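The other protein chains are all here in position, but one chain of the complex has been omitted.
Here the chain labels run A, B, C, D, E, F and G in written order, and each chain numbers its own residues starting at 1.
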């Protein structure tokens, strides 16, 4: 299964949840957020939402900004 | 038949056109315009448009303005 | 003997020093200064300088000022 | 005889007037003025004033200026 | 100068547009129009109250200027569109000075209603001259919907405060490729000259002339000021410097040392 | 306009005085003089370096303007007095633009040396036009010693910074009863117009014209600007207000309520 | 001072909001946050590029300030709404500094997209702090759709040009009854003080501190400046006058006439 994470392709075998994806990317979940196929996914749904082939995921975190 | 001209009631017996109404109000048709029931009436239709009971007519002319 | 103090005539009988004059005018000598006939008189000379008939004395003190 | 003209030495044999000096320097006398040893010499005295050894002459003319 | 301002395909020889509001009499207005040298005057529409509303039109015809009908007093796009259409019927012109006001105290334009009305009127075939604030973004949007010019304010209508934010006008001039006409806020001649120096293609003013103590003299002043500012813009001004730059050379200064000078002369 | 400026008994039809410094060529200068419409130009004196120093004078004679000799580059009263006398001999005029500089970087006048020189030259029969700073007290003192005019700066010579302190100029205009001519700092046309609006009787400028990209065009701009500012001053400008004042009446606004308006129109 | 700023029901003891953009390092930022005394800092969201994006959050937690997520870089209402929702998920706050930009060179807000986004976010339960231009009409509309504050600019983001149009800020302050926070354009301490004197309830700045040569010192300066401006506003400043008013009485001046004075002393 191949998804797109922040514009880059990523492959997995077997089902993966958003929560699992987040945990592979960042050391802790503070201050990050996720959009799936252009819609913001509430934090509460991360562990119950699974990725499908072609899913576009945006994973964002805090940066300095005015 | 009673119409409203610039917010004031006006009565007529028998049919009257907008053009006739305009001519009773101003010496010449230069620089004036008419709206009937909230819509602007083209100059070309003045003589073919007749008033009905309750018609609301706005007759406006040029004034100094910035 | 008549002198002029701050533009007003003042009379005395017998010799008077500037120091004595100052003491009759103000409760203490802090923050006051004296000019005699247009020249500033050092504090140290007040008690050794005597008035003469017609002497013009200016006695000034601190006021609020920008 | 050596004089100084505008800071440069100039030698002449025999007597020379300011007027003659001016005429050797400029094509016409319009718009020029002369100072001799630091003092301005009236135009009217040019032809009656002669140079002496060591005389300092300033000869100035019109230039663009704000 | 042979330097016309072209708006909606029409070339205007004067870069000054005169608003007719505020004149104490029709005669004063006529003399001001003539003195200003303008080619275009604004006119408003109100309910007819006498049989001869035409005297203003007579002045306009005598002076040979064009009419730019305005939508003064409108607060919504819908209302402004209708008043623009009334103007088209009354004066048989598709020109309109579009005003959609957001607040009666400041008479500042409402950006949302203004853009909406501008779009409707352009679609309806009008040559739209929108009175706008000095926001470069709104000016760009007005240009992109097809307005013939943009008319940013210098300061509120009739305030005489001149140009409060010259930077915004300079940015607008850079960002749109249609004529920019300063509208509102001019108080005196130097304001009009400054507007042109900032790159405006023209100036529209009313109160500064009509409410001056001597409208005819002020109209003449404004005519000269707009020409002066336009020429100065094109002439390429000197740069600003914190310090001085001598306009006279120091070379060849005479040595005039004498008893009464102190040596600094050298 | 038939509104001459009279200085030292001479009536000048133009209120613009042109400094000749900074022009790239004598031809450029001649065209600028003509375009400016001025009656008076300033000239400096320097050591003669060629046999024909007269070309500048030829231009001045052709254009029919008067010469105002200056004392540019002097740092002391004694030196300035001598240079003024050289000018009198060179040009056979008792007019002098008196400059006594205090610092070469800012070219600002030295108030003490300036007043001293002015007094000496007035006593010697000169018609003294002192270049001064914008201090109203010094201006009053220059007037009291008999100067024919005072010429306060707007900003440093050649800086193009315009009028940095309009208040001082307004105060000077109120406090002296001789002509006030703004000298130095003008960068563009609106600066010259503003100077006149503040009450100045004339404007003297050099670099703004001679160093502009197109001196002839800028000279024309300045001619218009000075006329514009003078007229505007006399025409009585409208007051400044924080808020707007409508130039179109609200009376008689038509009622155009319809399905596509939201009711705010009433 | 015990004079809190209350926004969306939250009382803030400091009236200074610090943007975190532009700091050369996280340590510099931390010292600046502490020196500024602020209670609130802005934060942006970008794609995660390393496993530990948290260091900025650690600073925020250590300093005990609140997070105001922004929507920097959005050009449309739809995009800004989504970024706001990302911020809510990331930081578990319903606060949002709403930015919808209309042009990348000026970074000025797009009034139409901004109002649209503000309305959507208010409906979605956000406490909306919109970054807006200085147009009083747009500010009024933002207030009317339920924004918690309005944040007009003084000049473009990062320009350091200060407050270009103080009049508009004063009018905004009069016309809305929610907090007005000056956002963008502050260059130095006097700009921040002036903003408060004009009636702003707070100041938001980033570059002025983070890009100063010494961010910690400038942050301290801004803390004092905001307090100074707030106090001065409330203290009731003296009126401006063209002329002087003596702060020392003339009554009782001594008569010191003597040989070395002239008669003016009396």
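Heads up, the rule we're going with is that a residue touches a chain if its C-beta (ideal position, glycine included) is under 8 Å from a C-beta of that chain, and two chains touch if they have at least 3 such contacts.
Computed from a predicted model, the values in this text were never measured in an experiment.
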Option from G:86, G:121, G:148 or G:203 whose C-beta touches the chain left out
G:86
With the full complex in mind, choose from C:13, C:28 or C:53 the residue touching the hidden chain.
C:28
Contact with the hidden chain, among G:151, G:203 or G:225, goes to G:225
Residue, one of G:44, G:96 or G:203, that touches the chain absent here
G:44
In the whole complex, what residues of subunit F lie against the chain that is missing from view?
102-103, 106, 108-112, 115, 133, 135-138, 140-141, 155, 161, 164-165, 167-168, 171, 175
Just checking the interface: what residues of subunit G touch the absent partner chain?
19, 21-22, 44-47, 49, 70, 72-76, 78-79, 81-83, 86, 105-108, 156-161, 187-194, 197, 206-208, 210-215, 217-218, 220-225, 227-232, 234-254, 256, 258, 260-262, 264-265
In the complete complex, the non-displayed chain touches which residues of subunit A?
6-7, 35, 37-39, 56, 58, 60, 63-66
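Note that in this section only the chains that are shown with their structure count from here on.
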So, comparing each chain's Cα centre against the centre of all protein Cα atoms, which one is closest?
E
Mean-CA-position distance for subunit D and subunit C (Å)
67
Interchain centroid distance [CA atoms averaged], subunit E/subunit G, Å
33
Distance between the centres, which are taken as Cα means, of subunit G and subunit F, whole angstrom:
43
Subunit G residues counted as touching two or more neighbouring chains:
167, 171
